[in-house]
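In this view, the complex is presented without one of its protein chains, the others remaining in place.
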Amino acid sequence: MTFTADNYIYKGPFNVAHIAQQTGCEISGSSDFEIKNLAPLDVAGEGDLSFFDNSKYLEQFISCKATACIAHPKFIDKAPNGMVLLTCAEPYAAYAKAAQMFYRSKDEVAGISAKADIHPTAKIGADCSIGAFTSIGENVVIGAGSVIGRNVSIRSAQIGANCVIHDGVRIGQEGFGFAMGASGHVKVPQLGGVVIGDNVEIGANSCVDRGSGPNTSIDSGTKIDNLVQIAHNVEIGKNCVITAQCGIAGSTKIGDFVVIGGKAGIAGHLKIGSGARIAANSGLMRDVPAGSSVGGYPAVEIKDWHRATVLINKMVKGRKYDDN
Amino acid sequence: MTFTADNYIYKGPFNVAHIAQQTGCEISGSSDFEIKNLAPLDVAGEGDLSFFDNSKYLEQFISCKATACIAHPKFIDKAPNGMVLLTCAEPYAAYAKAAQMFYRSKDEVAGISAKADIHPTAKIGADCSIGAFTSIGENVVIGAGSVIGRNVSIRSAQIGANCVIHDGVRIGQEGFGFAMGASGHVKVPQLGGVVIGDNVEIGANSCVDRGSGPNTSIDSGTKIDNLVQIAHNVEIGKNCVITAQCGIAGSTKIGDFVVIGGKAGIAGHLKIGSGARIAANSGLMRDVPAGSSVGGYPAVEIKDWHRATVLINKMVKGRKYDDN
Partner (left out) sequence: MTFTADNYIYKGPFNVAHIAQQTGCEISGSSDFEIKNLAPLDVAGEGDLSFFDNSKYLEQFISCKATACIAHPKFIDKAPNGMVLLTCAEPYAAYAKAAQMFYRSKDEVAGISAKADIHPTAKIGADCSIGAFTSIGENVVIGAGSVIGRNVSIRSAQIGANCVIHDGVRIGQEGFGFAMGASGHVKVPQLGGVVIGDNVEIGANSCVDRGSGPNTSIDSGTKIDNLVQIAHNVEIGKNCVITAQCGIAGSTKIGDFVVIGGKAGIAGHLKIGSGARIAANSGLMRDVPAGSSVGGYPAVEIKDWHRATVLINKMVKGRKYDDN
């Protein structure tokens, strides 16, 4: 396997000592080698840096031919002879940093496309990139170093620095607000905006509606995948991870470091405490305390959901439920 | 909190008597005051109009400093001294109308972007707006006063008057029709179109496929949220509300005033009667009678779904199911 690395700028090579310093790793072995590229355990060879984080791949690690490998220090004894080991407590994060040393996305340096449509009142920070066929509306603010993809539309929004907004994202359109009535539904003007912090990433074709009066907000460091719906007045804290096709209904407030699995649906006006974890495909209809894990539809404490699954399965298999 | 009101044209101020007349409210107090703006209960002050519709916020209402407030007449006795009360049976609808008096979306008066791609055979009604990077195909008809967003694509469709089609919507592409076979799948030409009534709203990045022979249709007054999928030959009645990320499979027929919660999935070839309500996250596999409420996966009558949830929860907690 060869990495395509298409649309990236290669910035290597680097010697082992420099990589260790930049990624916060300890070196076990010689620090003199030059590393030319990255490769997975099973195909890496001379001049390559690999990484080992999942003990499922221990066999591959033991026979790996890479010049150097990032791993947890507990695996030092398993490393093949001659391999330089770069050890740290979070090997995947160290690998991510090393990969960033070697490869920089061309999108980050592409600049502003002549085929984008940018309103003269919009304020675009230094070193931003904006793709073709993207609309940036009146009074929009985009912080320095942010990368806005192609076919994006942004209105009524302030976006922080170093954000990545992928292709086809919609930010700041009117929220879904109607006064429902027996003779039809009356539209409620959506007078709030969208406020997005720094280092936020929003995946392709996701939507973030403007607030109905208050703002919709996404705080710094939060990462959102593709095809996600963020409704009006939702508040999302720092460093959350929201996986593809999730939907968060209006006015729900989400704390920091919340992790939401793919396709989860979260009802409106809920509070999800910091550090909560919500299983993929869940349907959430109640508040979730900080630090807890939930799953199922309707979502319950994750152990109870797994118990219910086991119990129903036993019943279906013809065993009495009180055998449980 | 200050409303951003970005992308809106401010049309106030108005005096209380005029607002009451336009919104169908009775005045309790003086009608001479001038109202300059809208504000929520907790921050409203002199010159502001607020509204009170959810008794959860009674404390805020009692101490509210707004010059005037829209509320149900049953709350007249609770209103603070000096507040002008505008009373009616549907306060949220009255507030929506008042908000429309004060604010008009600039999108409604933006006109047709020079960066849109409109086929010469398309018929665009008076006072339409069409955003940048939007494609309007051959023979498409769009009624007067409709607002089409940015990055939209429309083909093989007739759209009524005063519709709002948000950014990134796809209307009229071929439906998903294949004759499946052991040697591969043969594409079936999709020869129908899309017919959309008046006052329909379709949210960002939603998709409405053209029919396979018959048309796909959405009748007047129906409101559709973001990232919704409407498959070929689906017929949706008047004044339905379809929340974000719902999917309606091919040939299903939906009556009038049906309300569908977020992320519900509805199988193909079903009939959903008028006035039905479908809970968020449901998976619907059967017809639904008019006026009934369903939820769950597979969806059942809503009370049965809630009973099943309670029952499973009790079993998981170790209590015998027949304690129920």
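In order of appearance the chains are A and B, and numbering begins at 1 in each one.
Heads up, the rule we're going with is that a contact is a pair of C-beta atoms (placed from the backbone, for glycine too) under 8 Å apart; a residue touches a chain by one contact, two chains touch by 3 or more.
Just so it is clear, the structure is predicted and the values come from calculations on it, not from any experiment.
When the full complex is taken into account, the listed residue touching the unshown chain is A:Leu38, out of A:Ile19, A:Leu38 or A:Ala68.
Touch with the chain that is not drawn comes from one residue among A:Thr87, A:Ser217 or A:Thr243, which is A:Thr243. Remark: the residues of subunit B touching the chain excluded from display are 117, 133, 135, 137-139, 151, 153, 155-156, 168, 170, 173-174, 176-182, 184-189, 191-193, 205, 207, 209-211, 213-215, 227, 229, 231, 245, 247, 249, 263, 265, 267, 283, 285, 297-298, 300, 304, 307-308, 311-312, 321-322.
In the full complex, subunit A contacts the hidden chain through residues 1, 3-8, 38, 40, 90, 92-97, 99-100, 102-103, 105-106, 113, 115, 131-133, 149-151, 164, 166-168, 199, 201, 203-205, 221, 223, 225-227, 239, 241, 243-245, 257, 259, 262-263, 280-281, 296-297, 309, 312-313, 315-317, 320-321.
Convention: only the chains that are shown with their structure count from here on.
Measuring from the averaged C-alpha position of subunit A to that of subunit B gives a distance of 29 Å.
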